[in-house]
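And then chain A:
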Amino acid sequence: MLKLSDVSVKFGAFTALQNIDIEVSEGELVVLLGANGAGKSTIFNTISGLNKPSSGNIQFNGKSVRGNSPDRMVKEGIVQCAEGKKLFAEMSVQENLMMGGFVHRKQKAQLKQSLAEVYALFPILKDKKDDAAGSMSGGQQQMLAIGRALMAKPKLIMMDEPSIGLAPLIVEQMFSIIQEINKSGTTVLLAEQNANAALKIADRGYVIENGAIVLHGNSKALFHNDAIRKAYIGA
Partner candidate 1 sequence: MELFFQQLFNGLTLGSVYILVGIGLTLVFGILHVPNFAHGSLYLIGGYITLMVMKGLGVHYFVAVILSILAIALLAVLMERFVFNPLRDAPPIHDKIAAIGLVLFFEALISLIWGTEYHRMTTPFDSTITVAGVAMTTQRMLVIVVAVVVVVLLQLFLKKTMIGASILAMAQNRDGAFLVGINANVVAMMTFAISGALAAIAASIASPINLVFPAMGHLVILKAFVVVIIGGMGSVPGAIIGGMILGISESLGATYISNDYKDMIAFLLLIIIMTARPKGLFAKGVY
Partner candidate 2 sequence: SENGSASEGSKANDDVNTSDGAKELTIGYSGPLSGPAAFYGTETLNGLTLAVEDINDSGGFEVDGQTYKIKLASLDDKYLPNETAANAKRLVQENKAKFIYSPHSGGIYAMQVFNEMEDFIIMGYTSEPGVTEHGNTLNVRIPPRYDSYLEPFTKYEMERFGKRIAFLPTASQYGKDWADALRPVWKEHGGEIVFDESIDFNKDTDFQTIMSNALNAKPDVLFIGGPSEPTALVLKQALDLGFEGGFLVMDQAKPDQMANVIGGGYDLLEGMVGVVPLIESDFPGTASFIEAYQKKYDKIPGSEAGFHYVSLYVLTEAMKAAGTVEDTKAIMAALDEGAKNVPEEKQVYVIPSVDKEGGFEPALRMAYIEDGKIHVLEGE
C-alpha cells in the first residue's frame, strides 16, 4: 500500500534520513522504533509532504506521491497525527474535530457519523466538546489529535508517539484503541519509543538509528532480539 524506496532527506548540510526503504501493506499495523532524534518524525513528515525528499521515491497504492502537497496527501487518505499535536488552540474541541473532516466537508452525514464514532472512542472529548482545545491537559489534547485524524477517514493513519505524556491507564487504552482502529480496517504506521507495548500490538517493525533503518522484521522476532531488548525495552 505504502512504499518508500531509497528515500533521503536533507536539512541543509545535515542528512536526516539516509536511503530509507519501508513497505506497509493494506491492513497492517507497522511500528517504527527509534531513539530521540533518530528520524521517525522526519519520515512521517516526508510521507505527509511537509518535508521534501532529496532523493528516492514514495508510492501509495501503486501511485507515486512524492512531492505532493500535504493537503493532497490527506485527500489521498494518508493522515498524520503529529507529535506536538498541532491543534487549533482557540477553537472548541468539536470545531477541531470538524476541521479534521475538512476534506470530506461535502459529506455532511458522514461527518456526523465520524464525530459520533470519535466521541464513542473518547468520551472525555464529548464532555469537553465546547471547551477551547488549548485549555485541555496534555493527555486530553493527545486524544483530540487522534480523534481529529480519524475524522479524515484515513486509509493509512500515521501516529507519532501517541503515548507520550499519557497516564498508564490511558496508555493502555491508547494502544488498545490503536489496535481497534487497525482492526476496523485502517492501516496504521506507528512511531514509538515504548517498544514493549508497541511490539505487542504491531505486525511488523522497523528500527531506525541516526536516520537509517538498521533492523526490520515481524514484531515477535524484534521483541526477542537482544539488541532491541537492551536499547528499547530495558531489562
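If you want to know what made the cut, all candidates are chains of the complex that A comes from, given by their letters.
What to note about this one:
Following the convention adopted for this analysis, contacts are C-beta pairs under 8 Å (C-beta built on N, C-alpha and C of every residue); 3 or more make two chains touch, one makes a residue touch a chain; residues count from 1.
The structure displayed is predicted, hence computed values, not measured ones.
Screening 1 or 2 for touch with chain A: in this complex the touching candidate is 1.
For chain A in complex with candidate 1, the touching residues are 48, 50, 69-71, 73-75, 79-82, 85-91, 95, 98-103, 105, 132, 134-135, 148-149, 151-152.
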